[in-house]
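The complex appears here without one of its protein chains, the remainder shown in place.
Right, chain A next:
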Amino acid sequence: MEDSRIEECEHDNSNTQEDAQVEESEQNNKDMEVAPALISVHPTQNSVAVAVGSDLRVFDLLDNCAVTLVDESGGASHNDSIRCIKYGTNGKLFVSAGDDKLVKVWSTDCWRCISTVISEKRVSAVAISNDGLHVCFADKFGVVWVVDLPGFDGTEAPLNKKAAPLLAHYCSIITSLEFSPDGRFIVSADRDFKIRVTVFPTKPLNGAHEIQSFCLGHTEFVSCLAFISAPDSPQGFLVSGGGDSTVRMWDIISGTLLDTCEVGAKVELIESDATEANCLTITDICTIPDCNLIAVAIQSLRGIMLLTCDLPSRTLSVTKVVSITGENFVPTSLGSSISGGLLWMVTGASKLRGSDISSLSRVKAVSGFNKSSPGAPEQEPVVLIDTEIPGGAKLLEKLQGSMSIDEKVFLAAADAVKTAMCNLLIKKQYTDEKREFRKRTRNDKKNTQ
């Protein structure tokens, strides 16, 4: 029996297939290379990390100084765009990974790279188990890998471990990876609209085979995940954002869709310059602890939308839009700590076509979130000015690379990120004619016998 060749597969990175459709995909590849700036905040706000392109920048808020990363590999830690960063919930670990196929695990005490794991494919999502013993990373082909970290004191030499496959979404780019608050489940979201909830086993290196549920309901790729802690449910509630402009809330035990918030529609009412009504992807979501609030970053929105999660009724509703005035700031990533009460935001991108600046980022923060505890003072969320941000000018200089950048560049950055995400995650729809043409030009040497 003959073996068939791949016809088209945008996300299959194996060498033999990339020769086909070179002209078309090269254009897309250039757009896809644009990497959005990412931000992540230490659980108790000891430090803030920003990744732009291959650059990882960390500011220590306790010592009020920029961090110098220590990496045995020498030179820049990452060789290509970082696509995902995350702190572990116990605050001791930080992980960064991306297009250079390296997963780096850092100790947050001394900021040494304690482990570098080599991935076969580009990495699209990472997560650290709550107990800090395992790091999981997902690649663009749909496989989630796990590597174990022995208990360490930060002084051991970096171990270069080999990862074991944990689970897989068949041939689908995994966009987000999160552990449930109680650590029982690992949740993975993909480009094929699916969210899979899997029991995280006691021996993850043998694979996670028991699927708890699928959370199905998104009508486009799922872009981001976050958990809301709830006093009555140790596994919390999952919220997800997608390319369908919705934020959805789920019960992960049963996979039930609890509520859907049509966020994109609300943005159109506010922002008159949202030209593409159908591609208002949810860029990022972030829960603000103790407040039952979810901050949502949406393409084209200069600011964030705040959703309230009402736990008794298990519903989501839009509470407020916090606009950023005075500058073109469309957040590309959000972060918050468990205790700090601030929402951190970053905008920026790397590898912008036609731009002199190789990577740029701008950091802002929002404070004034109402705690859900009774007797807490009523506040209004407010965007902090630069001097009010913890770490002030020193932090901004480190994380942004400079204090101020031409605003037009940021708009271009936001647009480029939007295009890149669309190209990567939205499936190409071909007309019947085009599909037939593509089939005809495919390299399919048949053995005539």
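Everything below uses one rule, namely that a residue touches a chain if its C-beta (ideal position, glycine included) is under 8 Å from a C-beta of that chain, and two chains touch if they have at least 3 such contacts; residues count from 1.
Just so it is clear, contacts and distances are computed from a predicted model.
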{"item": "Listed names \"Protein AUXIN SIGNALING F-BOX 2-like\", \"tRNA (guanine-N(7)-)-methyltransferase\", \"Origin recognition complex subunit 1\" or \"Myotubularin-related protein 9\", with the criterion being the UniProt name of the chain not displayed", "value": "\"tRNA (guanine-N(7)-)-methyltransferase\""}
{"item": "Sole contact to the chain not displayed, among A:C171, A:A230, A:L384 or A:C422", "value": "A:C171"}
{"item": "Hidden partner chain, touching residue among A:T219, A:S313, A:Q379 or A:T441", "value": "A:T219"}
{"item": "For chain A, the residues touching the chain missing from this view", "value": "1-4, 6-9, 12, 14, 143, 165, 167-168, 170-172, 192-194, 196, 198, 201-202, 206-211, 213-214, 216-217, 219, 255, 427-430, 435"}
